[in-house]
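First the structure, which I've put down as structure tokens, then a few questions once you've had a look.
The other protein chains are all here in position, but one chain of the complex has been omitted.
Each chain carries a letter (A, B and C) given by its place in the written order, and its residues are counted from 1.
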Amino acid sequence: MIFEPIDIEISKLSCERDDRLLFKNLSMTLNPGQILRVAGPNGAGKTTLLRTIAGLFDIQTGTIRMNQLPLKECLEQILYIGHKPQVTKDLTVLDNLKFLTGSDDDHLKRALSDVGLKGYHDSLVKELSQGQGRRCALARLWCVKAPIWILDEPYTALDVEMVKTLDTRITWHSAAGGICLFTTHQPPQSLKYTTLELDHVT
Amino acid sequence: MSLERRMLTRELKLNVARPGEIFKPMWFLILVVSMLPLALAPDSDLLSEIGSAMIWVATLLALLLNTEHLFQSDFSDGVLEQWLFLNRPLAWLVGLKLIAHWLFHVLPLILITPIAGIMLSVPTDVLWALLVTLVIATPALTCFSGLGAALTLGSSRSGILGVLVMMPLFVPIVILAAGVLIRAMDGSDTLPLLALLGAFSVVAATVVPIAVSAAIRLNIGGSN
Amino acid sequence: MGWRWFHQWGSPRWFYERAGRWQLVCGRLALTLLITGSLWGLAFAPIDYQQGNSYRIIYLHVPVAFLAQALYAAMAVCAVVLFVWKMKLADVAMQSIAIMGFAFTALSLISGAVWGKPTWGTYWVWDARLTSMLILAFLYLGVIGLRAAIQDPDQAGKACGILVLVGVVNLPIIKYSVEWWNTLHQPASLKLTEKPAMPASMWIPLLINILGYYVAAAYLILGSMRAIVLERERRSAWVRELVSRA
Partner (left out) sequence: MLEFQFASLAAFFEMEPHGVYVWPIYGLGLLVLGGLTLDNVRQHRRAVRMIQRNLEREETHEL
């Protein structure tokens, strides 16, 4: 599957939180196929930047446009996975994914086997280990058609094998013309990406 | 499957998984109602006079306690913020959640009020009026207490603040419902008041979800 | 043309500096009016032939009750300004008004109750006006409590704004429903639209005191807003400069 060309244009974005200036006059354009790692020390505003681009935080100053349209009109183009589990403990793996993605059972089961959760579709999320829960949340990457991925620390709690699987998935996504923004503290080995150092923005 | 159906199925499955959430308020209602004769007197004339009002207040409290954490678990799981990407207005999704909450939590509560009525020897025709007022008034109550829950979502030490904050807004509903019960006791016409209550619920159900969605968006914007 | 004026209100620094002067004017004016009005009401206004001297409580009760209601409306206006123009000062005003509003509501409830004792023989009756005042107090308390529960001031302000707006839409409904529920209270003693039945020597001091309490509320709100502005803007250059000069 190839995505329609999409770009994100960020201009003069500034953000202040709890009286701290996190970033100022941040301008950049993300083009189809781009993989961008947002890097910086703790508290540099990585999560804030990702959540702002995902439309979860109000933009304080500056603009974000996707294909020339304001951000608010393009939210369904975005897949955002944050720190929080994004899954409900009392529901089964399949029910969780079904609610968030709307895909059919066969599609979801295939996605689950891709992330190594084959046969787990009937388990409640609370019965899974932490890493498995994380895989369940990430399984959405295998069944959602959104061209823009915003992943906050996607590698946390993943084993080596799953890290590799995720890298491959992101590479495919980029090859299909999708955009991926992510943060991580363990730079992935098998992924080609550009880096945005948040401390040097100001 | 449409998003609306997905949402309602999810709520249904969640409630099947957590049956305690449905039974706790019922338990509370029956407990409060059984405390009344103990605190007052086992005199059935006295009880039947104040019983219906007492049941109304007890149901109101049970509903409030139950609605207080309406969005809490979805919020802390991070599922609530995913609602913003679902290609539907947030207020619409909030409305669906409130409808599901009313169906799975409030309606069962209303259905056991006849038991409470029998315990307090409330006359049958008043009991009918009580049931009807509850069915008509609870949508508005659910909406307002949902707003309380959404406003206090981001604060960890809010306690029952959401309930306290919304309580004054319940005044007109309680007054109208009391009017219905009084009229039912003298056997006069309750229809105009019921219509007014119904209008209140309809307006609340259309307007309050917008405020709730604003409150939710606000709390998502403030959490890290 | 009005935009420059409007933008000034968006500037905390501009407000802080001007408000200090306004506060001074308001404080003096309020003091003069309140001393005049209260002394007149207490000592020189003729005695009410039905209620005796206890009626002299109205020179405090009526202005305070007016204020309690007006301040909620003022808070709602601030909420609208906050949401429409994202003006932070409106949020500061909302925070100050909530506290003052609650104080005046409580004062009007207490003074009403104490007036009720010699007049009707009881401190509290569940009549329409007392009840809706009590509910108003709960509404104010809710706004104060909600702000206290949320740490981030911007977020707290917006949450309070939502609550205030929902409250102000409900306020007339609450009032009518409570009135319908019980209409035992005596009719309003002072109506703005018609000439009051009291002699002039009775209502002139009342008018002076009403004005006095309004100006006093303005004084208190400005003072509290100045303190809040200073605290919220503590990182900005102008506050640092101001403090280090002092």
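We adopt the following convention: a contact is a pair of C-beta atoms (placed from the backbone, for glycine too) under 8 Å apart; a residue touches a chain by one contact, two chains touch by 3 or more.
Computed from a prediction, not measured in an experiment: that's the story for all the values here.
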Report summary line: Shown chains in contact with the undisplayed one are C
Requested in this report: Quick one: say which of C:Trp40, C:Tyr72, C:Tyr140 or C:Tyr214 touches the chain that got left out.
Outcome: C:Trp40
Query raised in the report: Contacts of chain C with the missing chain: which residues?
Result: 34, 38, 40, 42-47, 52-54, 56-57, 60-61, 64, 99-100, 103-104, 107, 110-111, 114-115, 117-118, 200-201, 216, 219-220, 223-224, 226-228, 230-231, 234, 239-240, 243-244, 246
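Definition applied: only the chains that are shown with their structure count from here on.
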**Report entry** Chain nearest the overall Cα centroid
**Finding:** B
Report summary line: Per the C-alpha means, the centres of chain A and chain B lie apart by a whole-Å value of 37
Report summary line: Distance in whole angstrom between the CA centres of chain A and chain C is 49
Query - Interface hub residues of chain B, defined as touching at least two other chains - result: 221
Report summary line: Note: chain C residues in touch with at least two other chains are 152
**Report entry** chain C-touching residues of chain B, taken from the complex the two chains share
**Finding:** 147, 151-152, 154-155, 157-158, 161, 164-169, 171-172, 175-176, 178-179, 208, 211, 214-215, 218-219, 221-222
**Report entry** In the complex with chain B, residue positions of chain A that touch it
**Finding:** 47-48, 54-58, 75-76, 78-80, 82-91, 95, 98-100, 102, 124, 146
Report summary line: Note: in the complex, chain B contacts chain A through residues 1, 3, 6-7, 9-10, 13-14, 17-18, 73-74, 76-79, 81-82, 84-87, 220-221, 224
